[in-house]
Structure formats: C-alpha cells, structure tokens
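Only one protein chain is missing; all other protein chains are in place.
Chain IDs A and B follow the sequence of writing; residue 1 opens each chain.
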Amino acid sequence: MRLQIPLAIILIMGLFTIVTSFVPAKPIADLNQTFRNWYIGIITFFIFLGTFNLVRVNGERIKTKARDWQYSIILIAALGVMLFAGFFKGRASLDEGSPFMYLYFNVQFPLEATMYSLLAFFVTSASFRAFRARNTQALVLLLAAVLIMLGRVPVGTSIWKGFPDVTEWIMSYPNAAAKRGIRLGIDLGLISMALRMILGIERSYMQ
Amino acid sequence: MLMTTGPWVWVAGLLTLAIYSFLYKDNPVYKMAEYIFVGLSAGYWAAFLWWNYAYPNLFEPLAQGNYWNIIPIAMGLMMFTQLSRRTSWMVRFPLTFVLGVSLGLQIVAAVEGDMVPQLAGTFSPFTRGAMFNTYDFWTSVGYIVLLVGVLTTITYFFFSKEHKGILGVSSKIGIYFLMVAFGASFGYTIMARISLLFGRLHFLLSDWMHVLK
Partner (left out) sequence: MDFIEKIGRLDRRIIFLTVALAVILPLFFPLGLPIEVTPPVQQLYDVIEGLSEGSVVMMSIDYDPSGAPELQPATLSILRHCFRRDLKVLMLGLWAPGVPLGVQALDEVGVGEFNREYGVDFVNFGYKPGGAVTLVNLGRDIHDVCRQDIYGTSVEELPMMDDVKAANDIGLVLSMSMGVPGSDQWIWYYHARYQGNLATAQTAIGAPRYYQYLQTGQLVGLVGGMKGSAEYERLVDHMGLATTGMDSQSVAHLLIIGFVILGNIVYWAEKRRKA
C-alpha cells in the first residue's frame, strides 16, 4: 500500500496530463488547471519545509557545538530578523520603504551580487592558467572565445569593423547548431527518464 | 563630501568589502557575511511566497469557502512527515502527485516546444526555399552549416554504435562544432562575470565613496 498507491498516483497523473494535454474541452481543461494549481500549492510547502530544515540543521549544530557553530547563530538571527520584517505589518511589510526592503536592498542585494562577482577574478585567473591550446580542438575553442570576446565589445569594432558581423554569424549558425544538437540529446534523455518514472520503472526517488 | 553619510549605504559598502576579503584569503568576516546571506534569503523567500502566493491563492480562498484548497494544503503539510522516520513514507503521496503532473507536462513540452520546432527549423530553410531566397551568401552558407552542425553534433552523442566509418567522421566534425559553441559560451561567461564586477565596483565608487559622478 505504501508503494502501490504512490506508484498509481504518478502513473495516473502522468498519463492523464499527457493524454489530456491537447483536449480543449472545458471540463477536462478545467480539471487540469485545478491539478496544476494543486501542484503549485504543494510546491509552496517544499520551500517552507526548506526554511524549516535550515533552522533544524543549524539549531542542531548550535546544540552540539559542531565546528563553526557560532556562524549558525548568525544565520538563524538573520532569518529571524527577515521573517519578523516580512510579517510584522501584514502584507504591508513588503511595501516600498519598509524595513524588509531596506534589508533586501542594502544587505541581501550587495551580498548576493558581490558573491557572484568574485567569479570575475577566478575566471581571469583560470584563463591564464588553464586555457591552453594543447591540440587542434582546444585551439578552435580558444579562437572562438577570443573572437567572441572581441566581437561583443565596442573596442572590437574599433579594431576591425567586421568583428560584430563575424561574431553574429558564429552565434547564429555553428554555435546554434551545436547547442541545438546538445538540446535534442537532452530532450530525448528527459523524455525517456520521465516515461520510466511515470511507468514506475524508475523509483529510486522514493527512498 | 567624499564618503556618503547614509547608514544603509555604509552597511552595503562594508558587506561588499567583506565578501571581497575572500580574494585575499578565507576569513571569519567573509564567512559571517555568507551566513547572513543564507539566513536573510531564506526569510525573504518565505515572506514573498506567503504574501504573493500562499495567502491570496491558497488560504484566503479557503477562508472564503473554497474547500477544495484543503487538498493541496493537506498534501503540502504531508511533506513535513519526512521529519520523522516512522511517518516519512507519507511524503510519497504529494511527491508522486507533483512528479506525475510535472513529468507529464515535461514530455509534452519537450516534444511540442523543443524537438518539433527545432528540427523543423533545421530543415525548413531547404524545404521552404528560404535558403535560395535570401540573396545573401553568408546566410545561405549559415543554413548549410546549421544543418551539418546539428546532425554531426547529434552523432557525437550517439553512443549505441562504435564511432567508426561515416559515424566516426561525422562525430569528429561534431566535436569541432561543440568546441566553437563552448568557446562562444566561454567568451560570454567572461562578459557576464566582468559585468557583475563592474556593477559592484561602480556601486562602491559612486554610491558609497562618491568619487564618481
């Protein structure tokens, strides 16, 4: 029962969704819409569960004084402050100029944007150390990269007027061709995997 | 005045520097900033999810008499049964429901939204004559390159047969197409990272330090 019913649910919902996907008749289309709304509802709880788990795991770390447990206090405090800011005035908590928005624009925003900008440094360092023309294939990759880097900035145009056109052509044809080939391969993989799950052949996700 | 006096800008400026301190080496200030970020983000998502979706679409309609909403709410709450080993099997009900709907849609979308139009786009320049109507040499060459590129790239990923003979030649050509595409992606990645760095440095120099106009 603990296995059969879930397997029946995924089979019925999967097949129903596929078969009725092209049925515009109102009762069936409405039913599909309702199922999809339930899906969104359930997904919402996934995120709430994630927040709950974050507190649980970090609480545990503080309790057991695990390595670097002091940082877990900071994390829970930050979460608590943001939750308070997000709910203390009801929906208006998220209005422009609210403490919640100040925290977003002046703490969350700079932290996230800066964290990703660190990669600019590492990607440069990697270009110097690892981007080597070891063989013809690597040379092709390197040349394409250099061409595109020149063709996509104004200074490239100043060096040679043709760079933007060449870049555009590479992006539109050889680049698009390879990306399309990769994508078609992924699609086939996704479809076969989805079918295996719907038909109950693949069930490792239930463990 | 050289530096800003706005306290919030100072907070943002110092946090930016806290993250950049990682470039010298990993340190407690960077770690602290990292944990603050994770905590804040989690709180942020919860608040937005509640006020932009859960409240107006799930709970308010329920309070107004739409009792059907009990089903997704109950199934959503079932997600929490995984916290105990004894009840964790109940997670399978919402999980299989969610997977059934999304996988079903995914199959349809992969065929209807990706495979059919993408394959059609590869061949249509030849069948519909666009190839011969463009009057532009490089566009016509492009269509041929596109067709050859798609076919050879696919053969490179075709692992059911040994890459020998025609298949071998084709997959070898495919590798070169892949290299051009990876090169393009690399170039664009550099562009993206530099843009982010520009964004932060511009903030530090203008909003915080006021040395830029």
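By definition in this document, contacts are C-beta pairs under 8 Å (C-beta built on N, C-alpha and C of every residue); 3 or more make two chains touch, one makes a residue touch a chain.
Not measured: the values here are computed from a predicted model.
J.: Going by the contact rule already stated, which one of A:Thr20, A:Gln137 or A:Thr157 would touch the omitted chain in the full complex?
T.: A:Thr157
J.: Which one touches the absent chain: A:Phe88, A:Phe105 or A:Tyr205?
T.: Of all options in A:Phe88, A:Phe105 or A:Tyr205, contact with the hidden chain holds for A:Phe105.
J.: Take the complete complex as the reference. Which residues in chain A touch the chain that isn't displayed?
T.: Residue positions of chain A that touch the missing chain: 29, 33, 36-37, 39-40, 43-44, 47, 91, 94-96, 101, 104-105, 108-110, 112-113, 115-117, 120-121, 123-125, 127-134, 142, 145-146, 149-150, 152-158, 164, 168, 171-172, 175-177, 179-180, 183.
J.: In the full complex, which residues of chain B touch the absent chain?
T.: Given the touch definition above, chain B has residues 23-24, 41, 44-45, 48-49, 51-53, 56-57, 61, 101-102, 105-106, 109-110, 112-114, 117-118, 120-121, 146, 181, 184-185, 188-192, 194-202, 205, 212 touching the missing chain.
The rule we apply is simple: only the chains that are shown with their structure count from here on.
J.: How far is the middle of chain A from the middle of chain B, if each middle is the mean of its Cα atoms, in Å?
T.: Comparing mean C-alpha positions, chain B is 4 Å from chain A.
J.: Could you list, by residue number, the parts of chain B that touch chain A in their complex?
T.: Contacts found on chain B: 8-9, 11-13, 15-16, 19-20, 22-23, 31-51, 53-55, 57-58, 68-69, 71-73, 75-77, 79-80, 82-83, 89, 92-108, 110-111, 114-115, 118-119, 122, 138, 141-143, 145-154, 156-157, 174-184, 186-191, 193-194, 196-197, 199-200, 203.
J.: If we count contacts the way the header does, which residues on chain A are in touch with chain B in the complex?
T.: Contacts found on chain A: 2-3, 5-7, 9-18, 21, 34-52, 54, 56, 68, 71-72, 74-83, 85-87, 91, 93-94, 100, 102-121, 123-124, 127, 137-138, 140-149, 152-153, 169-185, 187, 190-191, 194-195, 197-198, 205-206.
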